[in-house]
Each structure stands twice: as structure tokens, then as C-alpha cells.
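Scroll down for the structure; my scribbles are underneath it.
For this view, one protein chain was removed and the others were kept in their places.
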Amino acid sequence: MEQAKFKVHRGEGSQGQDVDYTVPIEEGMVVLDAMHYIQKTASPDLAVRWNCKAAKCGSCSAEVNGKPRLMCKTRLDDFNLSEPITVRPMKSFPVIKDLACDVKWNYEVNKKIKPFTPKDDTDWIMYQRDVDRVQEFRKCIECFACQNVCHVLRDHNLKPKFAGPRFFVRVAGLEMHPLDGENRLEELRNDMGIGFCNITKCCTEVCPEDIHITDNAIIPMKERVVDKYYDPLKMLLRSLFGKK
Amino acid sequence: MNIQDRFEVHEHDVLVIGAGGAGLRAAIEASSQGAKVALICKSLLGKAHTVMAEGGVAAALANVDKDDDWKTHFKDTMFGGKYVNNYRMAELHAKEAPERVLELEKWGAVFDRTKEGKIIQRAFGGHKYKRLSHVGDRTGLEMIRTLQDKGVHMGIDVFMECTITKLLKDGDKIAGAFGYWRENGKFVVFKGKAVVLATGGIGKMYKVTSNSWEYTADGQILAYHAGAELLDTEFVQFHPTGMVWPPGVIGILVTEAVRGEGGLLTNNKGERFMEKYDPERMELSTRDVVARAIYTENKEGRGTPHGGAFLDISHRGADYVKKKLPSMYHQFKELADVDITKEPMEVGPTGHYTMGGVRVNADTAMTCVPGLYAAGEVAAGLHGANRLGGNSLSDLLVFGRRAGLYASEYAKKNSGSVNINENDILTAEKEMISYFENASGENPYSVHIDLQELMQNNVGIFRIEEDLLKAIDGLQKLTTRAKKVKIEGSRMYNPGWHMAYDLGNMMIYAEAIARCALQRKESRGAHTRLDFPNPKLEDAKWNSIVKKGGNGEMIVDRVKSIDMPSDMKKILEETEKEKMSKYTNALSGGVTV
Partner (left out) sequence: MATEVIEKSQNNAESFGQTQRKDLWWLEPLLYAIGLGFFIIYATWAAFQGKHYEYGPYLSPFYSPLIIVDWWHFSPAFLILWIPAGFRMTCYYYRKAYYRSYFLGPPACGVRSLSKSYTGETAFPLIFQNIHRYFLIGASVLLFFLWNDVIKAFNFNGEFGVGVGTVVLFANTFLLTMYSLSCHSLRHLIGGCKDSFKCGYQHKVYEKISCANEHHMFWAWTSLFMVGFADLYVRLCAMGVWTDMRLI
């Protein structure tokens, strides 16, 4: 039977090492299957998060050969099996154990976003053409692969100041909602630090849901922030004719 | 001993265990009633099984088919459940579902729209009219995200990755819960005046299942040990369309929306075999019928290469398929190398849902244990012997809200502080630590694999007495083996340890399924006995009851199904006559292209 070699990060907290495992492969196998095989045979205590196994819940994020992926949709036949495949936990978050990271920070950020607030006297009529944009953002399964790959969090660890791509997507979904009456531009600029994003597009590259994070969410939000804070003409017009 | 010194203790009015749709909805309701609420979940928030619900939420909004109303929805639900449903639950569900769905929209959910700008609805198996509000094929995700975002702004305390292993009582009343943090294995005590169970289902005891690791009958067995009754455990729904190839993805759900959007089922001879099993409704028949049909086609040699049926949606055109079924398109493309806009899928039955569960009061969702509530899949009664697609998402909204509402009322009435028996806590702790005592033994996962094999082969879609007895016997042996497993490593995030505990719950519920299946000597809905192929007379309608005896033994009994008042009976008959002609029209509209 054909086999694949894995180097899987094992260890608690900041301490850890790569441990070698050999796993027999079947047709259509994904990395998560291999992790389950390891649990069932060699190491039942291998910590790995997963739920749906169909790319719908976003639990099984990890770095496979250095790339942020969902393990449940990373197929082994995409790899050169003569070399070992490395599986590591997400780098931008503290490791709890093995492949499980502490992602609670993301939930804290989410809490601070102003909730959906319907406009006064709305009739709840929305057209498909208006909700198409919003629906793209609502596809997000919160795998946090974008948060993990974003260099602002990954390399520079600007966590208190910068909310990360996931939450720009979330805010974009609220801001572009045709019936939302709230404004979140000030928070976007000041608290969420959208200006730290230098649109290097890694979030879009790793998104398993194919959300065009940069082009459809971050840049449109940056443009709206420009409207309010950086466009001299608009600022002048506003000060002359009152708030628009 | 002061428990505060030894354990982390939290105190709330209402504890909600499980943070899927039902749990979140209950927590939101309880919180809005002024209760201090704890929401406890095994996974991270927003990862619960609700995200995997695809097709839609059933509610008679009548946005697409103007003739639809709650009465028709009620009738469909009762008919689908083969009339052993709790009629009152079906009534409340049909009446309240539209309001619950519209409420979601007010909290920010963005459903697909009709041309007039209203929520669009699609056809689904067993529903007379186009009734399922949806967002492509990711309706559950939309719902859970909406509820999650609503909930986090209400001041609900969320405890993520925390598993409850025991419900604590103060005399007869509920008083709290004991559990462990998955992250570090430390124990935690939650004091609460009322507890809402919303832990979902049991599917992980089957080999082929669409369910995740979380579905290990936790809530059912917590309630069972706390003295509540289980109802109708023999009714386990096998969804007709799960993936059958490649091996790693076997069982993953293929949404019923594929058939709702006009997908055609064929066998290896190219025949639309549903003609033989349900010529009137064809592919949009109820799930029990379609699952049995695919199974039978395979048994008689007309299956596909990997033991399923072909399901084809390619005739709807690539753009339409990608717009309406985007995640199905990606799922097949990425996991099975199949382009569903060009070629048919291969599908077969997969363990999906349990109609049975904790017995509750229809109006209040309370069990027979004062202060203990249950809602969503963990509760039983609404769906009878078979659930209609889309009724689960509406179930968790309607009864999640009711459970939260009545739990908070109960907590208000019982305003004094709760007393917890310290010995109960120590016993619960000891039980969890005892798993580490075996110096040698097998991997808990091996026992799980054998359990899945046993249940799949003997308590599956088709059942006979011999197999059921074999299963009961096999479960005794597995229970003994489960006690001897060896846990490697520490209490830090240790899935092996968690599995060892989960095995116990699954084993008890598996026994309840097998024993009730043995007791029900007829075929009804999702329960098919090869040795008793026909349903018994209507007047012999009854429900199975399971409870824990004084010596820890399992007591299996039966109760007569609740009698419907005459005005409800009349509704069933009236809608039957009045809408028969429109019914056939609506159905053909749903299937034809």
C-alpha cells in the first residue's frame, strides 16, 4: 500500500517538536484523514480541531507545508509524497497543544463590532442585486486562515491595534447591508486599524471560501474611510454644507 | 470542603448546554428576559452542527406559493412523521416558524430574495409548497452567524470548548452542571437554576454519517442520568444523499436542495427509480422513502459503482448550479473530482438525524425533571417517525426560543440560591479521572470503530430481530472493553480521553435505539423492520419511552400517542380535501425543469 510521511507538530504551549508518522493512503484522502488515522493508531492524544470535514465549519485550520489550509480539503495527491508533509499549527496564535491554537482573541474583536442596526421604518424589502455583495462576505466560515497569514498579525503581531481581514470582511458585510443604519467607519480607521493593511492580498490567496477579501471587502472599506477622513474635497464640502 | 476552593465555579440563572441554533436561540431569549445566561459548548462558538445545515429553513411565509399556510405545514409535518408526532409541537412549530424566520432577518440575516425583494423559498421533500427560505446551500451558516452575532452583544457568558459530563441536582430539581475544559482538562462547576439542553444528536455511533465528532448523545444521556425520559429512540433518520466516494468523504452530506432544485435520481440502468417507490412525489418524497429506495436499488444490483445512486443536476445549467448550490459544487470538485455542472453525483444513505431524544412538554420544552429543558435535535416529539428536510432549522428556532423563555421564567420563580451536593461533584470528578487509571489497554478509538461497525450493520436502515439482539449483546461487550481502554498523555487537550468519556454516552443511547427498535414490531417512518414490513393500525399509535431504573438498569416502555383534539383533526382533513389539486400542481412545479 502506498504511504505518506508526515512531520506533525506535537507539544504543549510554546514547546514542541515535529514528530514523524507514516500513514497508508487511500484514494481521495485529505490531510485531516491522515491526522485521524494517527489518532486511531499511534497517538490518540493528538490534539486537532475538526467538525464537519466538508469545509463548512472552518475548524481544522493548520499550516500544511507552510501554507495555511483547511486540512479537510487539502488532498494528499496535491503533494509530492516522496518528501514528508509538514503539519503545523497556525503561527499567528498561541499554541494550546499540537495543532490546536488559542483563537479566543478573534472572538474578543468580534464582540466590539457594532451589531446590525436596521434603519428606521424599513419595509424589509431587499433586492438580490443589493445583497449579492453582502452574501459573499457572509460565506465566511471563520477558519481564521486569513488572520493567520496576514503579515500584520503574523510578523508584526499588531493585535491590539489591528483587527485582521476576517473582521474587515465582517464589517464590510454590515456596512454594505442595504438596511443597516449604523456607521462603523470611525472604528474601522481608529480601533480596527484598516490603515495597517498594505493590501498584499495573502488573505485572499488562502481563503477556502474564495471570498475576494482584499478586492471586495478591504479596498471598498478603505475607500469609504478615505471618503470620510482623507478626501480633502469631500471634507471641504462637508464642512461647507454640513454633514452629508 | 468548599467547592469554591477546589473547583472553578460559575453561577448563572440559566445554563444553556450546546451552542448550535437551538442553544443560541434559547440563550438569546433567556437573556432578553433578564436572566443571567451561560452558554457552554464543546467546540468553538459558531462551529456547531447547525453550520452544516444546507437546504433551508421551513416556514409557511407564502412568499412564493401564495396558498401556503401554517395548517398545510402542520399537515405535512404530521404526515411526514407518520402521525406519531406530538401534535401540539407540530402545531406550535408550524404557527411560529414564520415569525422566527422574519425575526432572524431583523437581526441581520440575509436570505436569498424573490424579484419583489422578499425572502425566497424553495421546494423540498415532503413539503407541499415551496417553503424553504434559504441562502444558496449554506442556510445553517447564515443562521448560526446571525444568532452568534446577536448573542455576543447581549451579555451572554460564552464558555467555549467545555464539555459537560454531569447534571447536578438539588433534590428533584436541577441545580447545575459539571464539566471539563477541553483545553487543559481542568474541571469546572456551573451553578444554575435552570438548564437548557441543546446538544444535538447521536450520529457518531454510526459508521456512515454526516455528523461530526460532537454528536455523541451527550444531552440525551445527561438527561437520562438526571432522571428524564427518552422518547422514540428507534427513529434514526438516514439522509438519502450522502457522498459515497472517495473513502475519506463517505457520509458527507449532499443537500436535499439538489433535489429541491430539480435534481434527478437514477440507477445504473438510467431509470428514474423513484417512479416505483413514490410515483407522485418522485425525488421529492420524504427522506425515509428515498433512503430505502436507494438502498433497495443497490441490494437488487442496480446501484452505482460505489454503491449508491446517481443524482444529476447538470441539466439546470452551470451558472444556476453554481449560484444556488455553490458549496455542493466545490465539495464535489475538490473532494471527489466531480464537476456537478457536467456530470452526476454518486450518493447513498448516511446517518443524519435522530427524531428521538429527550421527552419534553410541547409548550414549555421542560422535561419531567424540574428546571431541565431540552430543545432542537436533542428533544423529541415534533418530527415523529421521520423528519422533513428544513423542519430542523425551524424546530431549533421555535423551540429554542420557547426553552429559553420558560427556563428564564422558571429561574425567576425559583429565585433562591441553588444547593449542590458536594459528593455528586466529587463522584463526577472521580469518574473522569478514573479513565487514566488503566496502565495498559486498547486505544479508545478502536472501541469506537467497533461500535460504529456494530450499529451500522445491525441497527441501520433495515432492521430484524436477530440483528437487534446481536447489537444489544455486542454493546454489553463493548461497554466492558470501553472501561479498559488506556489513555495516553495528560489531561491537556486530549481527544483520546474525551473519546473514552463519549463512548459511554454513545453506548447507552445505542442500547436505547436497539431496545426500542426491538419493541416496535412494525415499520413506520425511518424505522423499518424487515420482519414486520407494514405499519400497524392507526389506532395503535404509540411512542417508546426509555428511562433509567433505580438500579441503573434501562427501562423500556411505551405510551399511547397524544390524542389530537377534534379541531386539529379537522384541519388535517380539511386541508387534505381543499388543497389536493393545488398540491399536485405545486409538486410537479418543484420537480420539472
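To keep things simple, chains are lettered A and B as they appear, and every chain counts its residues starting from 1.
We adopt the following convention: a contact is a pair of C-beta atoms (placed from the backbone, for glycine too) under 8 Å apart; a residue touches a chain by one contact, two chains touch by 3 or more.
Quick caveat, the model's predicted, so the values are computed rather than measured.
Considering the complete complex, the chain that is not shown touches A. Interface note for the absent chain: among A:E27, A:D102 or A:D130, the touching residue is A:D130. The chain omitted from view is touched by exactly one of A:L76, A:V95 or A:V109, namely A:V95. Looking at chain A, the residues touching the absent chain are 7, 10, 14-21, 63, 65-68, 83, 86, 88, 91, 95, 126-127, 129-130, 149, 151-152, 154-158, 175-178, 180, 193, 195-202, 205-206, 212, 214-215, 219-220, 222-227, 229-231.
Keep this in mind: only the chains that are shown with their structure count from here on.
With centres taken as mean Cα positions, chain B sits 28 Å from chain A.
Note for the complex: chain A touches chain B at residues 12, 26-30, 33, 39-41, 43-59, 73, 75, 96-98, 100, 102-104, 107, 110-111, 115-116, 118, 124-128, 131, 134-135, 138-142, 174, 177, 180, 210. Chain B contributes residues 43-49, 51-52, 102, 105-108, 110, 112-113, 116-118, 135-136, 138, 141-142, 145, 149-150, 152-153, 158, 160, 183-184, 212-214, 245-249, 252-253, 327, 330-331, 334-337, 443-446, 449, 487-490, 492-497, 499 to its touches with chain A in the complex.
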